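Can you read through this structure? Questions will come right after.
Note that this complex is displayed minus one protein chain, with the remaining chains in position.
Lettered A, B and C in written order, each chain numbered from 1.
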């Protein structure tokens, strides 16, 4: 019996899907202890936008360690933090005229969401948050109340309160219905006898990744943003999985014409899997914080600043984002044959694609067969029925093509067998 | 205006106490950009038990990176994780006959506590948690409800429910009262008309570090453990700050004769500030988890496994723990003159000491003067009235003596001036 | 200064609208201490369906008192209770093949609703209740969470949780939207990632009286009933104001083709304003109660049984209900000129009518002028913009005509002046 079977909690999950021991990894490939290589279309659940062991980041981290750079400092000032913040300021915020402040917290997305909720509630004096169906925002109690998936919610152990869920306006036919739901919501806010009052915030992902790769309809999202503004609620964008260049621009909302009050970032922000989380907060909201009110021992991880600083350099010119557009087009083209199959829907933007095969059982089989064929993908969405493709943005075109070929063939076979 | 003033959230805190920019650090010293060195009795809020840039860990991390070891893998199996788990099994669990499983989650203490609460509530089918006055357990909504400090609680924005707080049985005169409070609690559990029912769990720190360096009375803690057992509640020890050798043995409870159902670890577990969190969970409880019910992108950080594995090697023999005992004795002796002062109380165990000067304002002045004199300490406890000394366990004796000398002199001066 | 100004709470309300002291009352008339008579289209907020001091009831109560009948007995058996229950069984339940049990509780509608919620939650093991916009269900914390009006909700002092509100399917154009809202709800129940799970119960009024005289669309209500059934939720009809013959049959839902699991009754059930509340509960649900789990000192009021027994006798033949139909037609005809006015909507069923004048201020003026002209009416609905007409079912035709004439003239005048 391995140490994993002997001593690891029954809660372990991905290792059940990929039952090998991984040893090394580079860019879009992971290698197991037997030397077998896998093309990685999973990328650490959307963390490794710049590939495993990105050379620039790796070297920067090693250099930093070798010169005894401060590794751990809570929210003390460090040179590494300054470099990161200055680069984020120059490369990301300034060009967008975003006045937001950077807030660091415990280095997990759920902590970022929790901090955002606290601030929204404080600023507005309201309790309720409106989140969206199929949304995913984390596992700690405040964020979990916003996460829609019942499997996760069922583990809370206490009632999840002060959050309601409304329809997400995904592109396509769902958008109309979701627009109507927004209108009903707006009516109810204006009616003192509706039992419903305006929330502290709307918490939304522009692309719901865990939720099944649902891409927000532009008109719907703009309507949501204007509703938030008109009722004095904050608009919080959880860009933890879809941000950092994934959809073809730094933020997933860059081409949506909205102006979020708070943006939650984590995952890819640390560059090479080095943990970090950060909220961007409008200054007039941020000033409602008192020092240290939302702390976290590992906030401001310097190794994450060092690697993350290299990640930001990818946005100093348009090269990588153009590449993402091109590779996205490759993905779209390669998946077209699947989109034609009955009961299959392909959705995507940038280098984030979902293949919705309608049934969790089918998706599970596909994930397993892909693994055997040397491709790592995972399932997401309701009942796990969507195959999510989220390869490193730096994936070599050959790996991208090979991976897509595996996926398409496996999917076709599995669906054919299922008939 | 610096980038920090321009762009960092108003929530920043420690940088206000230490208004410099740190650049490098080694073992018990941090150096600012001007080259000024500081003796570090803060150690990243108890993370850096083995010193800044611990040589063994640093080298192990560099080696790991250079061979392209997997850095980020969620809860997939990796060679690095196996080594860490095997070492934890052999060095820590086996010698203590602890059958516990290891559960990894988002790499912050608060996530560990949240996971523990979920499991306790599921296993017992109960909602309530009993936590303790002056306890600190984190910032996310579930853990925050357990944290006692009103400053942090006040940021929640929603009512903190399903947790009650009772007196902590600190050594000394408080222990009797706390014992009595436990007895009243026990009576109330047995009385169907008390309005009080047994909780899902008791969540306790054996040494309350943030709470003011309060060390649990042995009789009280054993009474608590037996009460938990008798009413079917779990005993959860939050050993996030006081564990990992801090008090002179690996766990803070090693000499207390208790048998916790769940132990929460984080902070020092990652060795050199590399984030990680882990719960030790008795197998009969752990089996109530279903796969992936409490996830977290950065769970199972491989760099943390690599550095943490080196940290565990310090517990393969008794050398470091003997050193902690000796250095603890040095601290105790050096602080004795303060303990004699009116209104001052010195409390401590191993290399975790608190100097309670009675008033937050005094403590703040002391912290500031120490900083000027080249010593990093911070304040904790009610109103911030306790100076906390939590130097790396590997602090050279000369640094330890120098730091203590600064603290004692500054404290004596400040208290003299305050009269 | 009167004793009222000197000693009555600022919370007093109706006495501000009708600033006189009433002394006597008979059938559809109240007389103040100056001897001025008022036609009563308010009927004690829908309690006095059989008129003030109904002769039969009054005599029955006096006889009962004179023979020293038990007046107060909690839930002990009494002869008076037996008579009431037997009559309810024979006259109401048996003809409808309703197998429901009768449960008595504290004699207020809100207590009935609280009891119904408790049972629904116990039976289903679920927390959530779905109530409806503009619904009114009472003031105690459990029922208040179901009441939609923000004015009442704002007095709770704690968050109102475990209830959500959805659109009410009033006859007319709102019905379509409400049907759609039901469909979205149904979809969300079937989707494990919607953040929404089926409720313990749907709590609905067939006619929302306080909510503005909104009459449920038949297709919508049947859809709701079938949704409840299909998701294992209870259907609770709050018939407290609209039941007891008000809409032309004993229950407001008699012609809707639904089969409620629980029906809440109060108000008119006690005949002449003698307090009582009762739930009708399907036996298979009722058996989940243990003895005395929901008590109430004044449950089972014998004077209410005595007067209420007389009230039930009105349903032994079709006479009264035919009268209600005829008088309802008179009301409808008399109000027709108002319905033709711009911005005015007239809604009603049986002898419950609402004149929606669009603005609370207008309605308030109308209520005040009617009072001066000798007619008691009150305002309801969002912002108090609907004049509610709820005269005793026994109102003499001449009083009905006179009252309607006053209302129509006053309303026409006020609206004309407002232009």
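A few points about this structure:
In this section, contacts are C-beta pairs under 8 Å (C-beta built on N, C-alpha and C of every residue); 3 or more make two chains touch, one makes a residue touch a chain.
Everything numeric in this text was worked out from a predicted model, so none of it was measured.
Within the set C:267, C:349, C:364 or C:388, the residue that contacts the chain not displayed is C:267. Within the set C:56, C:127 or C:369, the residue that contacts the chain not displayed is C:127. If you put the hidden chain back, the residue from C:198, C:243 or C:296 that touches it is C:296. Not every partner is drawn; the one left out touches chain A at residues 158-159.
For chain C, the list of residues touching the undisplayed chain reads 2-4, 6-16, 18-26, 30, 33, 44-48, 52-53, 58, 61-62, 65-79, 82, 85-86, 88-89, 93, 101-111, 114-115, 117-122, 127, 138-143, 145, 151-152, 154-158, 161-162, 200, 266-267, 272-275, 279, 281, 286-287, 289-298, 301-303. For chain B, the list of residues touching the undisplayed chain reads 127, 131-135, 147-151, 153, 159, 161-165, 167, 177, 180-181, 184, 188, 191-197, 211-212, 381-383.
In the analysis below, only the chains that are shown with their structure count from here on.
Because chain A and chain C carry the same sequence, their contact can be compared by residue number, and over half of the numbers here are used by both. With chains reduced to the mean position of their C-alpha atoms, the one farthest from chain C is B.
A simple rule picks the central chain: find each chain's mean C-alpha point, then take the one closest to the mean of all protein C-alpha atoms, which gives A.
Matching the C-alpha atoms of chain A with those of chain B calls for a turn of 180 degrees, to the nearest 5. If you average the Cα atoms of chain B and of chain C, the two centres end up 58 Å apart.
Rounded to whole angstrom, the centroid-to-centroid distance between chain A and chain B, based on C-alpha atoms, equals 30 Å. Averaged C-alpha coordinates give centres for chain A and chain C that are 50 Å from one another. Shared interface positions of chain A, i.e. residues touching 2 or more other chains, are given as 127, 151, 161-162.
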